[in-house]
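Here it is: the structure, laid out below.
One protein chain omitted, others in place.
Note that the chains take the letters A, B, C and D in the order they are written out, and that residue 1 is the start of every chain.
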Amino acid sequence: MHNNKYLQEEIIRISGVNPSKCMRCGKCSATCPAYDEMEYHPHQFVNMVECGDIEPLLNSKSLYKCLSCFACIDRCPRGVEPAKVVEAVRLTAIRKQGANHMTADDIPAIIEEDTPQQLLVSAFRKYTK
Amino acid sequence: MQVNEYKPLIVAFCCNWCSYAGADLAGNNRLAYPADVKIIRVPCSCRVNPMFILRAFQRGADGVIICGCHPGDCHYTSGNYFTRRRMAALFSMLDFLGIEKERTRVEWVSAAEGAKFAATMNDFVATVTALGENKRLEDLRCKK
Amino acid sequence: MRKCSLEKINLLFKEIAKNAELYLPQDQTDGSAAYKKWEEGSVWSNALNTVRSPKDFFFPQTEDLMAFKTEGKNIEVIDTRKALDDFVIFGVRACDVKSFDILDRVFLSEPVDSFYALRRSHGVIISLACSKPSETCFCKTFGINPAEPTGDISAWKTETDIFFESNTQKGKELLEKLSALTEECDDTAVVDQKAKIDAIMQKLPLKDLKTDAFGGGKTGELFNAPEWDELSEACLGCGTCTFVCPTCQCYDIKDFNTGNGVIRFRCWDSCMYSDFTKMAHGNNRLTQKERFRQRFMHKLVYYPENNDGLFSCVGCGRCLVKCPISMNIVKVMKKIGGKKGE
Amino acid sequence: MQKITREQLIQKASELLENGTVSAVLGWGIGEFDYDVTPTVFSTVEELRNGFVFNDFCGANFSKYLVKKTDKIEGKILVFLKPCDTYSFNQLLTEHRFDREKVYAVGIPCEGMADIAKVKAISGDGIAAIGSNGDKLTVTTLYADEPVVIAANDVLAERCINCKSKKHVAYDELMGEEGEVIESNRFDEVARLEAMTADERFAFWQNELSRCIRCNACRDACPACTCEKCVFDNPNSGVENKSPANEFEEKLFHIIRAYHVAGRCTDCGECSRVCPQNIPLHLLNRKFIKDMNDFYGEYQAGAEVGSRAPLVDYTTEDLEPGEVFDRRENNA
Partner (left out) sequence: MQRVGVFVCWCGSNIAGTVDVEAVSEALKSEPGVVFSTNYQYMCSQAGQDMIKQAVKEHNLTGIVVCSCSPRMHEATFRKTAAAAGLNPYMVEIANIREQCSWVHKDMLTGTEKAIILGKAAIAKVNLNAPLIPGESPVTKRALVIGGGIAGIQTALDIADAGFPVDIVEKKPTIGGKMAQLDKTFPTLDCAACILTPKMVDVAQNEKIRIFSYSEVTEVSGFVGNFEVTIKKNARYVKEDICTGCGACVEKCPMKRIPNEFNLGMDNRPAIYIPFAQAVPKVATIDPNACNMLKNGKCGVCSKVCAAGAIDYTQKDEYINEKYGAIVVATGFNPISMDKFDEFAYNQSKDVITSLEFERLTNAAGPSAGKLLRPSDGKHPHTIVFVQCVGSRCESCAEKGKEYCSKICCMYTAKHAMLTRDKYPDTEVYVFYIDVRTPGKNFDEFYRRAVEEYGVKYIKGMVGKVVPEGDKLKVQASDLIANKQLHIDADLVVLAAAIEPDKSARPLATMLTASMDTNDFFTEAHPKLRPVESPTAGVFLSGACQGPKDIPETVSQAGAAASKVIGLLAKDKLTGNPCVANSNELMCNGCSSCANVCPYGAITYEDKEFRMPDRTTKIRRVASVNPAVCQGCGACTVACPSGAMDLKGFANLQIMAEVDAICK
């Protein structure tokens, strides 16, 4: 297994999450609505970050499948906050590629009549630096 | 260049049943806190006479902390309730005289709260260190 | 005689302060006056007198005598005496100047109190005549003339000027140093003021208070006077009279344990206190009546007996003003002295 | 300015002496001047006629004298109590300091007592006579040609300006009309100090306490300080001392003094009245009273016999010592 210490520390720092608090109950994944879409599931994110196995996560589409619904954060009995880990990995990926995945210009194309503004804010959070 | 780092002198009065045991538990668990803290064992926090606190400041203490059982848990039923009132009155008076209120503190630490004891002491030492030497309630005769 | 315009008084103070520490009565925040060190900007008080007497300068309330430093089981003796600078006390009233004579007889007679002697030798006293004595003043009873204050230099203050006359070598030297700010003058204004003061003295309510009933040799007659019961009835046993008194000279010697050693110091004591002169066997005077009597017998009988008839009261009136229950030496003299005191 | 007169009091006292109700009278004795009144025990009508005085300078609180006098005197002692004195009277009873049976207490109204220092500040020194006429004082001095007329209200003692009650809480007999508990502003000065920064407060007290000469008058006059042996006189107490040797000793004495009477102090103001150095000692006591009122609910020491002072009481919901400050900051 590849252990990327630098990225591991970076993610832990960005997320503020201590993955060693995880007791492997899997409730995050049990509650995740995007589970089936994801190659790596919330508990795996936590576990892989804990192991420093970051590269597969960075390259996985799972990053962008997370809805940021925070159900896992709500349900986690240990206060580990997996969604923040996912978010941190996402940020790492974006920063690494040095490009925004979404620009303001893209918005008119995406926008629909009833799109809530929060979605856009959330999207920007997810797909831009 | 030699940096003379300021080390405060902290006197901690701990009740025998909860806080002193809490301090022991901190030791059992090897939870470090600065050696500046020196503990005096008293049967109950209510044994702490305001004169002891003033005495400590006179003799060069920079901070005094009184630790007792949580309200309701006093081994002697009500001792810490009296402590709570006495110290509230005393601390308020010291503050009234312009003496830094951060130098005195009451904390409730149970026998099970070794971690809280260590954390409290770390925090109190940091607070007092930031304040610096006790100048407002010192007795120059007692300085070396 | 030399004079200085009051307009230049601060320059005069500055000049004095060049060579010595200068202390003069200054107003405090509570409205009373106290001797304080002169600094640029200090204002000389108009008050008749200070609450604390100037005896502090020679016999301070607390004074370290020596110290012991302990380390383990070793004890080192340390001399705590510090070098002393010359100092000048300005504006001392006639009564208070006289109090120094009384203290001198105690502290400068054999064995000489070296702490007191050292301070005394460094101090220069500039006295000041009282132009407006208070109703509580009775210095005259003890032969003190507020118009003729003694000291190293005597001073009189008028509306416009202040007049100086030196009485001692020390005073003369100091006055010479001030020659640039003072000018030689005649004593017309001073004579005029003395006459005015004399006239006021005739009007003071306590002008007729006499000491005839007191003095050496009166112990047998006065000690068991029944009036002591009544007089001491209300005494609270506080030390106010003693501590504001310019002539009270009793002190206690105490040890203060600093944790690293011991400081041996003396501090004023009061014969009114229940533990005054407490010894191994207990106290000499067990009741407040005995303690109360001691204070006045000492001032009016024992002291004159041992000091050529000199009373150890100067009639400054401080105790009359400050006693919490308004019991004082005047009431005692009148009551115990009976008709003779009138 | 007092509504009750010397003559009325002498008459009452004489009556009680003569009918045997009391065997002695604790009252005010005449002084050298018109203002230097001394607490005196009178045992005959003649003594009363010659030496009893009642005027605007009869401030002394007699309650404390009862501790000693009730022991010495056979039979009952008559004591005249102003409203504020009655609180001290009750507090001493609460603490079992004298036998109530040995006292005949006569409540007398008080219109507030004058402070001679304030009089002198207006009239000048050299007082020859002070007369009282309605709400005016007429002061004759050695230096003014004409007597100076002063409004009595302008020279009221501090404690009388901030009088907390004109109501007597204890007496066997009441002379004159009963008054009411007053909504006073006595805590304003404490609040003003509280609003200062700690540095300002420190400077304030440093200045005030620096004048202390440790004469113990504040303690010895205090009706709450009736200990058989005061800790400051007891070499085994660890705080014994005779002099304000330095700033620490000054503070130590006054903190402990105020702390020892906290919850027991009735705010009679004797400490400040007797202080030769005019240190506002009552502010320390009032600080404790104000705090305890704020923290634990209104409590007036001496309002009733047998009440339990806040510091020997508690509730399980009391505020924490650390919250004392948050609370003030929130109130500010």
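In this text, contacts are C-beta pairs under 8 Å (C-beta built on N, C-alpha and C of every residue); 3 or more make two chains touch, one makes a residue touch a chain.
Quick caveat, the model's predicted, so the values are computed rather than measured.
Visitor: Who does the absent chain touch among those shown?
Guide: Result for the missing chain's touching partners among shown chains: A, B, C, D.
Visitor: Could you tell which one of D:Asn19, D:Thr197 or D:Asn236 touches the chain left off the display?
Guide: Checking each option in D:Asn19, D:Thr197 or D:Asn236, the one touching the absent chain turns out to be D:Asn236.
Visitor: So that we can see where the missing chain sits, which residues of subunit B does it touch?
Guide: Against the missing chain, subunit B presents residues 9, 11, 16-18, 20-21, 23-28, 30-33, 35, 38-44, 46-52, 55-56, 59-61, 69, 72-79, 82, 86, 110-113, 118, 142.
Visitor: If you put the missing chain back, which residues of subunit A would it touch?
Guide: Contact residues on subunit A toward the absent chain are 21, 23-32, 35-36, 41, 43-44, 71, 75-80.
Visitor: Could you pull out which residues of subunit D are in touch with the chain that's been left out?
Guide: 71, 94-97, 226-231, 234, 236-238, 260-261, 264, 308-309, 311-313
Everything below uses one rule, namely that only the chains that are shown with their structure count from here on.
Visitor: Whose C-alpha centre lies nearest the centre of all protein C-alpha atoms?
Guide: So the chain sitting closest to the middle is D.
Visitor: When the C-alpha atoms of subunit A and subunit C are each averaged to a single point, how far apart are the two points in Å?
Guide: The mean C-alpha positions of subunit A and subunit C differ by 86 Å.
Visitor: Using mean CA coordinates as chain centres, what's the gap between subunit C and subunit D in Å?
Guide: Centres of subunit C and subunit D (C-alpha means) sit 30 Å apart.
Visitor: Where in subunit C do residues touch two or more of the other chains?
Guide: 256
Visitor: In the complex, go through subunit D and note every residue touching subunit C.
Guide: Residues 29, 31-33, 36-41, 60, 65, 117, 121, 125-128, 142-143, 207-208, 211, 213-217, 219-221, 233, 241-245, 270, 273-274, 276-279 of subunit D touch subunit C in their complex.
Visitor: Which residues of subunit C touch subunit D once you look at their complex with the stated criterion?
Guide: Listed in rising order, the residues of subunit C that touch subunit D are 28-32, 34, 48, 51-52, 61-62, 132-136, 200, 203-206, 230, 233-234, 236-240, 242-244, 252, 254, 256, 265, 267-270, 273-275, 320, 322, 324-328, 330-331, 334.
Visitor: For the complex, which residues does subunit C have touching subunit B?
Guide: Against subunit B, the touching part of subunit C is residues 256, 258-260, 263.
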